[in-house]
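Working notes, beginning with the structure itself.
The complex appears here minus one protein chain, its other protein chains still in place.
Let's turn to subunit A:
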Amino acid sequence: MSDFLQFFSHIDGGEIALASWETVAMLLGSLVLSVILGLPVGVWLSVTSPTGLAPNRFTYGVLSLIVNVLRSIPFVILFILLIPVTLALVGTSLGVRGAIPPLVLGAAPFFARLVETALREVEHAVVEATQALGASKRQIIVHTLLPEAMPGLIAAITMTAIALVSYTAMAGVVGAGGLGDLAVRYGYQRFQTDVMVVTVALIVVLVQGLQMLGDALVARFHRK
C-alpha cells in the first residue's frame, strides 16, 4: 500500500485539476466553433457534390481541396504554421485561447467531411418525396436532410470531439497547457511516470465518457 502511494508521490491535485479544466475548456470551445464552422461547409459540400441537390463541380472542387489540404497537415505543424494567424485573431498563441484557432481549423474540415458523409446517407427516396411535395432546396436541407441525418451528425460530433481530445494533447506540447502539457513536462521531461499515468488515465476517461454520451444520443435520435 505504501509502495502504491509512493509511486504517486509527484501527483499535485491542484495542478491536475487545472490541467483537466484547461483540456475541457479547449475541447468545448473548439468543438462548438468547429461544429458552427464545419456544419455549413459540410452541407455545402453535400449539396454541391455530383450526387447532391445542386451539383456544382467548381464549388465542390474548391471546397474539397481546402478541406483536404487542412486535413493533410499534421496537427502539430498546423498549430505552428498558424501562429501568426492565431496572434492576429486572439492576441496570443499560448494557453487555452491560443489553442482554439488552430484546433478549430484542424477539426472543422474533418467535421465537414463527416457531415457530408452523414447527409449522403439520407435515403434518396425521402429527399425525392420532399421535392415532390414542392419543398425548396432550403426547406429540403433544413426540414429533411438535417433531421434525417441527425443520428449520423451526432456520431460525427462525437468523433470530432474525440479527435479534438488528441489534438488538445498535442497542442499541450507546443504551449497550450492542459493534460497533454502536464504529461510532457512532468511525465516525459522529468521522468515522473506517475503524472504520465494519471494524465493518460484522465484522457482515457474523457474519451470514454464522450463516446458513451455520443452513443446514448445517437440511440435517442435513431428512428430506423
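Couple of notes before you dig in:
Note that contacts are C-beta pairs under 8 Å (C-beta built on N, C-alpha and C of every residue); 3 or more make two chains touch, one makes a residue touch a chain; residues count from 1.
As a working rule, contacts and distances are computed from a predicted model.
When the unshown chain is looked up in UniProt, the name that turns up among "Ion-translocating oxidoreductase complex subunit D", "Copper oxidase", "Cell division ATP-binding protein FtsE" or "Sigma-70, region 4" is "Cell division ATP-binding protein FtsE".
Only one residue from A:139, A:193 or A:211 touches the chain missing from this view: A:139. If you put the hidden chain back, the residue from A:88, A:126 or A:201 that touches it is A:126. Annotation for subunit A: contacts to the undisplayed chain at residues 123, 125-126, 128-136, 139, 143-144, 147-148, 150, 221, 223-224.
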